[in-house]
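Missing here is one protein chain; the remaining ones are kept as they sit in the complex.
Which chain is which? They are A and B, in the order written, and residues in each are numbered from 1.
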Amino acid sequence: MSRKFTSIETKHYEERSALFDALPRLNRRDFLKVSAAAMAAAAGSGVRFHPTSFQPVTVANAAGREPFTFAYISDSHLYRRDLNDRFVRSILRAVDDVNHLDPKPDFILYGGDLAQLGKKEELDLGAEILKNVQQPIRMMVGEHDWFLDMGARWRELFGKETYSFDHKGVHFVVLMSVNEKDFWTARKMTPEQRMGTVAGLDNGIQSRFEVGAEQREWLKTDLANVAADTPLIVFSHSPLYKYYKNWNFWTDDADEVQAILAKFAHVTVIHGHTHQMLTNRIGNIDFHGLLSTAWPWPYAPEGLPKLTVQMSRPDPFDPNDGCGDGNMEVNADGLVDKIYNLWNRNPIEVTSGYLASNGTKEKPAAPNMTSF
Amino acid sequence: MNGSRILLGLAALGLAGVGLVGLAVADDASSASGAASNSLVVQLCDGQTTTTVDKNAPKTKENGQKIAADLMAQWQRAHPDANWIATEREKHMIVEPADNTAMIGRMQGQTYGQVTERDVLSWQRETLAMAVHGSTVFHSGDELGSTIAVSCDMCHPDASNTHAETYPKFQPQLGRVALLRDMINWCIEHPVRGVKLEPDSPKMRALEAYIMAQRKGTAMNYGAR
Partner (left out) sequence: MSERSKGFGTRWRAWRIARARAFGIARARAWRIAAGAVMLASSAIAGGVHAQMPASPAPKSADGGAVTADEAKAVAERRKTETEHPAADAGAQKLAKGPHGALPVAEQLAVLDALDLPDGPEIPRGIDPLVWQALVPKDNEITKERVALGKKLYFDTRLSKDGTLACATCHDVSRSFTDRRPVSEGIADQLGQRNSPTTMNALFFQTQFLDGRAALLEDQAKLPILNPIEMGQPSEDATIANIKDDAEYQRMFQAAYGGTVNYDDMARAIATFERTFVFLDAPFDEFVAGDSSAISAKAREGWVLFNGKARCVSCHMLNPSNPIGTDDRFHNIGVSARKQNFEDLAGKALKALHGKEGAEAQEAIDRLAIETNLSELGRFLVTKNRSDIGSFKTSQLRNIGITGPYMHDGSMQTLTDVIDHYNRGGEANPFLDGGIEPLALTETEIESLVEFLQTLTDKRFAAEQRTETARQRAVAAKQRPFRENDLAMRKVLPFESRVMGTKEGKR
């Protein structure tokens, strides 16, 4: 049985692109008339997606440690439910996602900014929703959870903001990286004004994020007894490096923290706050950003790490585009492959091999619409 | 307040926009509370803002300034818009309009004479003010009329990714060619969940001004996707 429809399809696409190639030669009026079809054709045929299936391949290449997976939800920015249902719906969707992962992840990381304005009812709503996560959950605090009551309600609900734990031979550290130097007392700000200032990403009144001397000392102590060949995974809300200062895509004492991590062979930092696909490698440290469930941030005008696999600019007509959740495959060597589950897009996997090869190997296939 | 009154006048301390501040000082002994006679209530000339001080404190310049600063801080908190341009510019980076000082002294040979320094200053001030107004709307869910507390800056910090220079362009999801204001209104109606602005309304004009200000220097490229 010979069927030729595939070749006809190919031929048709060729003809259509030939027609659209000729578009620039059309006059303005003609161009307007066909422009809709032209754009549709370009979008339909130009974009190739990485054929990632549900279960990313796990490479069991080293002895001693068992590979495992953990998933994440981050940056949900909840208001009261009766004020804003949109962001509630989004975190529900993320919880539904991680509950349906197969195989089940060992635990779920919550990446910070559960609340939008740090209010009790916002944090309580988040806690209520996160109770439905079927796996154990590890909480991290973000600046939106913090600056109303300086962490009081968050601590009541979730415990300490700085802690460490071991899981299947990997040492995990959770930092509170969004401390800010006091900008509010001199201005006689109310707690609400302080929170409102920090909540504005482009608000220049606030200070820059920092881990701070006290926590850096804690970190040194915590790591003192961990062998240098133990894989280390650090969770911080802000990126533990300097990306773009104006938006606090930044940790002021990042260099000092990196120095503390320098003695370890395999370090991965997982951070929230930036609401975008973001990848970096500095020395021995791999950095991965998390997606937000609430809204995506644009890439900053400067400072974007060159290893970043950019997500295409989100479609404003799809309120979930550029948002999502994801999971991390911790390989037997303790290195992490990061999978971004962008809602309604194909998942994109950024492997440790890609980072280790400085972007020359295992380059992820990603959409290629650029940002402005 | 039937006690003795002291009326003070002093120049505002670093508060542009409010010229002179009068202070009324009332002897607290005569106040309804009947509290310790050592305190004195000092009232700002607005008739509302007050602060309580130690009656017996030395009447030094420093102490006087403390009282003034405290009253002023209170008043500023109660009137956050009093100096809205400076306040907004402190919070948010707003690109300055083009510098026209090179035009000072030039003329076209008609009756109105040459461009003055003051001309250029007022152009600059008024233009910037419009962009600054836009910034206040852009950064406020209340100003935008959002029913779900969402504002533009939540997705567009510093108006990034607004690409004002690409309009008009065919917007597939609107099924038509859109101007920047069409897209602003779409965002107000949907992600922001408010009521669309009239195209000529002050808020819409200000939003356009701010967004375009932030794209200063970008080449116009209408139709770009």
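As a working rule, a contact is a pair of C-beta atoms (placed from the backbone, for glycine too) under 8 Å apart; a residue touches a chain by one contact, two chains touch by 3 or more.
All values reported here derive from a predicted model rather than from experimental measurement.
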item	value
Residue of B:R125, B:H190 or B:K216 touching the missing chain in the full complex	B:H190
Touching residues on chain A - with respect to the absent chain	1-6, 8-9, 11-13, 15-16, 19, 26, 30, 33-37, 40-41, 44, 49, 51-54, 85-86, 88-89, 92-93, 95-97, 99-100, 129, 132, 317-321, 323, 343-347
Chain B residues that touch the omitted chain in the full complex	172-177, 182, 185, 189-190, 196, 199
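We adopt the following convention: only the chains that are shown with their structure count from here on.
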item	value
Centre-of-Cα separation between chain B and chain A, whole angstrom	34
Residues of chain A defined as touching chain B within the complex	32, 35-36, 39-40, 79, 83-86, 116, 188, 197, 200-205, 246-247, 295-298, 300-301, 313, 315-317, 319, 371-372
Chain B residues within the chain A interface of the complex	73, 77, 90-93, 139, 148-150, 153-158, 160-163, 166, 170, 172-173, 177, 183, 186-187, 190-191, 193, 223, 225
